[in-house]
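Here we show just some of the chains, and they stay where they sit in the whole.
In this document, chain identifiers A, B and C correspond to the written order of the chains, with residue numbering beginning at 1 in each.
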Amino acid sequence: MISFLANPLRFKKFANVAAPIFGLLALFLIGSGLYFGLYNSPEDQLQGHSVRIMYVHVPAVWTGMAAYAGMAFASLLAYIWRHPLSDELARALALPGAAFTALGLITGALWGKTSWGTYWQWDGRMTSTLILLFLFIGYMAVWAGIDDKRRAARIAGLVAMVGSINLPIIKFSVDWWNTLHQTSSVSMPDAPGLPGSILLPLMLMTFGYTFFLGWLVLSKMLNKIASAKTRRKRPAAATTTLEKL
Amino acid sequence: MNSIGGLIVRDIRIALRSGGAWLLGLVFFAVFLSMSAIALGGEFKTLRPLAPALIWLAVVFSLLFSFEHLFSDDAEDGSLEHIKLSGMSMNAYVLAKVCAHWLLAILPLIIALPLAVLLFDLPTDILLGLFVSMVIASPALVCYGAFSGACLVGFKGGGFLLVLLTIPLVIPVLIFSVSGAVSFQNASLFQVLEFQALAGISLIAAAIGIPAAAAALNTVME
Amino acid sequence: MTTATKTSSQLVVTDLAVSRGDNLLIDGLSFSMDAGDTLWVAGSNGIGKTSLLKCIAGLLRPDSGHVVWGEQDVHKYISSDTGYQGHHDGHKPNLTVLENLRFWQSVFASPIAPEYALEQVGLSAQINLRAKGLSAGQSRRLSLARLLIKRASLWILDEPAAAMDAKGRSVIHALVGEHVASGGCALIASHTPPEKIGNNTRVLTLSGAEHE
């Protein structure tokens, strides 16, 4: 699959077909997810209507994390095989990934305001989500700050890979730190125990977000390939003559 | 006047070209606050009373390091020599740099203040107090910083020396700002004694700092 | 050697002594230049050419003596009628060639269009390249363009031909020729054999106290 798509031409064919499908799927899934989530699901006894933020919040955080994982994996492929397409993939994942993470943070904050009365808590999950956002921003800053794109790709790839090795450490430390210090920890309902009426819109939204991410990434990469084609033809190289003195 | 404007425009343009590097003062601000909150255990109960002090420390440290390159880039690559030979007065040059720096480094922090307050769950009147104290105190910070930055030109690894030079000048600003922000809760703007003091310090800093920086640059270039 | 009549574009150097670190490089140097004069400064490496030029530009304080240009001592009031090209080019690596020059145009309040100056030095094709992408010779050309934009009467050039190809050297020659023909003065430090430019070309050779 990977080596199949590594060819830009084949990739272009695949993406031309897949992008609109992903887009439509995303539209349908998110639409129905919102319908079930906002209208056709029970209120929470404790939290009332504000529980519905969950259908935006939880999938957003998950998609953000998935985007980071994809970015790190694509960077690894690019680093080993020096394939420009995987660099483009990693790069295309960064901005949407950061956006989903930010969305997760914002909706989480809103949710927090309604259920705990504060926008923010220094809680383990929340803190590690914030750090994830920092990692995304750092990755994008490297791309922005280095002119030569071949170089930028490799450095950014290293940043993504080192970050991914460190993510488990961050998560572990932060969770553990939080349990040590935070006595009145807030209980979040565990996903597996959720009733179907909550699970259904949650899953619809999650897949919807994922396809939306896929659509964004594929269209961005198609754009890149197209603009690389239309870039003005390079001027001819110098002619070289070698003569004996 | 024209060339002051030109300089400000150039500095802003260079900043925008640097791949978002200028925005990262803001990032440092955010990172400093998060790191402090994490290191201090993360409970609002402990954090809330410390917040004004932490936010002001974040402002000071986020600015501090930005002064290192304020003049040294121009000095090292030779453009300062050409500016001197252009007949532009050093005072005008320093003024232009200071204005550009205010726009690039301080304005974003002021705009981001509400976010910082979110992190500590602070009441709005303290936010307002912080806001006013930053507006009043920022000229003092920039002018003192510019003076230290000018003294350090041509001094490799000067960042830390910068700290040493600027800090004694900045400590009064820090003290007045923090306590001004806190006492603003119970008073109207013009009653807060600390803010009056800050305004005075800002005036003095501008009146002394800019010519002193110009003099330092003149000396350093020789 | 100093003359009594002072016109506004006369350079008078009186009894100049310049030192660097512990070394006295130049001592008791006096000369004067009038409109249209060219002075080559020659001498082996490390003899003090750069130090002398910087001192005449007003950028380095002499141990003793005076440099008077246009009736004012340049170490009291720096003269903005001096154009200097040193070993460092002084371009901002992240700005394009054109933006670099535009900036200098606004600083010098000059009416000369940057595009015109770039054409003169043969850098029109690089107009939108960032300065850090310039080759060594192209970077020198850009500082020559800055000199043109400034329109100063006294040109002080420290090895302008370094890193330049043959075409570039002839461009410099032509530009300096034009400059002195229109009543300017030029001081040029160089390791290439001095050539005659304008009516009054002289060579100031520093020699003797070789530090090697």
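Of note:
Rule of thumb we're sticking to: a residue touches a chain if its C-beta (ideal position, glycine included) is under 8 Å from a C-beta of that chain, and two chains touch if they have at least 3 such contacts.
Note that this is a predicted model, so its numbers are computed, not measured.
Protein chain copy numbers over the entire complex amount to A x1, B x2, C x2, going by this structure file.
The definition used in the following text is that only the chains that are shown with their structure count from here on.
Comparing mean CA positions across the assembly, the chain most remote from chain A is C. Chain centroids computed from C-alpha atoms place B closest to the centre of all protein C-alpha atoms shown. Pairwise, the chains sharing the most contacting C-beta pairs are B-C. A straight line joining the Cα centres of chain A and chain B is 35 Å long. Mean C-alpha position of chain A lies 56 Å from that of chain C. Looking at chain B, residues 18 sit in touch with two or more other chains.
Counting partners per residue, chain C has no residue that reaches two or more other chains. Across the interface of their complex, chain C is touched by residues 2-3, 5-7, 9-10, 13-14, 17-18, 73, 76-79, 81-88, 221-222 of chain B.
Remark: chain A residues 109, 118-123, 127, 130, 134, 137, 141, 144-146, 174, 177-178, 181-182 touch chain B in the complex. Residue ranges of chain B in contact with chain A, taken from their complex: 18-21, 24, 27, 31, 34, 37-38, 41-44, 47, 118-119, 121.
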